[in-house]
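Read the structure below first, then the notes.
Here the complex is missing one protein chain, while the rest keep their positions.
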Amino acid sequence: MARIELDLAHAYKPNPQRDEDYALLPLKMTFADGGAYALLGPSGCGKTTMLNIISGLVRPSQGRVLFDGKDVTALTPQLRNIAQVFQFPVIYDTMTVAENLAFPLKNRGLAADRIKQRVGQIAEMLELSGQLDQRAAGLAADAKQKVSLGRGLVREDVSAVLFDEPLTVIDPHLKWQLRRKLKQIHHQLKLTLVYVTHDQVEALTFAEQVLVMTRGRTVQAGSASELFERPQHTFVGHFIGSPGMNFLPASGTADGIEVAGTMLRSPRAALSSIRNFSLGVRPEYVSLAAAKADGAVPASVTQLQDVGTYWLLTARVGADTLVRARLGGEQAMPKVGDDVWLQVVSEHTCYYRNEELIA
Amino acid sequence: MKPVNQKAWLLILPVVLCVAFSAILPLMTVVNYSVQDIISPERRIFVGTEWFKAVMRDDDLQGALGRQIVFSLAVLLVEIPLGIMLALSMPAKGWQSSAVLVLVAISLLIPWNVVGTIWQIYGRADIGLMGATLAALGIEYSYTGNATQAWLTVLLMDVWHWTPLVALLCYAGLRAIPDAFYQAASIDGASKFAVFRYIQLPKLRGVLMIAVLLRFMDSFMIYTEPFVLTGGGPGNATTFLSQYLTQKAVGQFDLGPAAAFSLIYFLIILLLCFILYNWMQRVGTADKPGAGHG
Partner (left out) sequence: MELRLERVERKVGPQTHLYPLDLGLVPRAVTVLLGATQAGKTTLMRLMAGLDQPSAGKVRVDGQDVTGLPVRERNVAMVYQQFINYPSMTVADNIASPLKLRRESGVAARVQALAAKLHIEPFLQRLPAELSGGQQQRVALARALAKNAPLMLLDEPLVNLDYKLREELREELTQLFAGGDSTVVYATTEPTEALLLGGYTAVLDAGELLQYGPTSEVFRRPRSIRVARAFSDPPMNLMSGTAAPGGITLAGGVAFAIALPVAVGAALTVGVRAGALRVQGRDGDLALAGSVELAEISGSDTFLHAETPVGELVAQLTGVHQFELGAPVRLYLSPAQVYVFDAAGDLLVAPNGKT
């Protein structure tokens, strides 16, 4: 268990001039001891680079990494005492499950009975006790990932466990079980966990704090509800949520705000004086409203999809802005082609200028 | 159920004719000779399996067979580990990797009789680099006079010539191992030897299978290099199977026994390769789960 602090940048070239030269723009970040963190972002955003810098597989081109206050920038992953789980299961083919789990302990010279006890403990936690004597190479993908994870957990003094998109090769219904298992392990062992993924459901369910990253920088770090309710940046609004936040072009005027061609009462006085901004509202908070209701805009329904637990409505507002709404099944559904009114202004609506949150 | 496409037969007809002309007909001729006593081109007597029996009982043949087996085993024992070690030490990236690859592959490109000639000169005590060096060190070295030294020289020559093949195969196999395995091993605190034993070697299995099979077959049929270097001598110390066969067939013009022997030779190689291949396959797939699809 360790508290990890990062104060660094990582560039591809020796003398970085512009933002594009950096894999990770200069940042300062603290991962508290025992916390569960997720690094969330699209491919190429730098999340795997950050993970590899924490683990020691990559050395940052400038700056330092501190574990519990100690500078570990020059240390190898082995010396930093971290454990890493990769995208595809990494197991020693020729060994059984028990031997795989015992391997890191054997390399450290622990006594045989201590090893056996520890292996048994971890196997039980991961529900692998019945397979200890099977050859690891013959197991299914999710069991193999559990073995990979077990190898990391088996060391009692592990400082942090790092995950690099570990559920990529797992079937959807098994993903549920593994996610639960990870959360339970976190509660039981109170380890510092850092999880890299591009899947927002995984990130939000797993972590206490999620860092949303794009193109080498962390755009926002916060809890699931903070990222969901008040995204600081349009990228966060777009990336979190399925589908992501709706953005409508708006402009402040003396009489209120004009949203996609419709004049609405200005919800905040400050907005009236801003020329061009975006109104952001999540599909979960867009609802059907009565005609000309306060804060509602007219729209024409282009698509209606039954997604089992809810209905997804897509409608065109104004010239060419598409707005999506998540509607519960209990109400009457409009049909494709209908004209409806959608409530877009509410206390959940956020306003953005130059992609940053302003209100 | 399978659609039958008649056009395909027409397309392979030229190939079939070529193979028939160059391989099948000669093979049939050999089989023909192996069951006849050819005293002269006009007088041929059918003798059935007599040549086969005679060949099996021939002391000289058994001697050559014994030498051949020892040679092939020695070749495998030296070249496979050496090739692996060479592959492990070759650089993986950058311009150095291309340079080293070219250097390593050079000995594979040399015509085989030239290889024999190179070593012939190399080993001469008067003008050869190795021969002169050994003489200067006071070691009595003669590959034409001393049977053991002749053996060692032939072995050394084969190792020099063919280890790069094993090395190249293993090099390709090593490049196919994803980085994550090395990273995980480093995190697990594994020593370099543990990494070799638990990660690299298991993952090289497929490639090593090919290397062992190729080297075994080739060394079992070796002819040109030892023939050029020692001529089979001193005496018959380095006379291996194929050279013995040639001596019998071409030198003594004993076509009958030679034909019988070549068939037996062919069958021996086939049998040994079959056994080797199956054994390695079984070891390799002992722990694979069912093949995936869908």
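Order of writing sets the chain letters: A and B. Residues in each chain are counted from 1.
In the analysis below, a residue touches a chain if its C-beta (ideal position, glycine included) is under 8 Å from a C-beta of that chain, and two chains touch if they have at least 3 such contacts.
Note that this is a predicted model, so its numbers are computed, not measured.
When you scan A:Asp71, A:Glu124, A:Asp306 or A:Asp338 for touch with the missing chain, the hit is A:Asp306. Note that of A:Arg3, A:Lys116 or A:Arg179, the residue touching the chain absent from this view is A:Arg179. Of the candidate positions A:Leu79, A:Ala112 or A:Val201, contact with the hidden chain is made by A:Val201. Across A:Phe86, A:Phe103 or A:Phe228, the residue that sits in touch with the chain not pictured is A:Phe228. Mapped onto subunit A, the footprint of the missing chain covers residues 42-44, 171-173, 176, 179-180, 183-184, 187, 198-201, 204-206, 224-225, 227-229, 238-244, 282, 284, 303, 305-309, 312, 326, 328-330.
FYI, only the chains that are shown with their structure count from here on.
Subunit A and subunit B have CA centres that are 56 Å apart.
Those residues of subunit A that touch subunit B in the complex are listed here as 55, 57, 76-78, 82-84, 86-88, 90, 92-95, 103-104, 107-108, 135, 137-140, 148, 151-152. Residues of subunit B touching subunit A in their complex: 178, 180-181, 183-184, 186-191, 194, 198-199, 202-203, 286-289.
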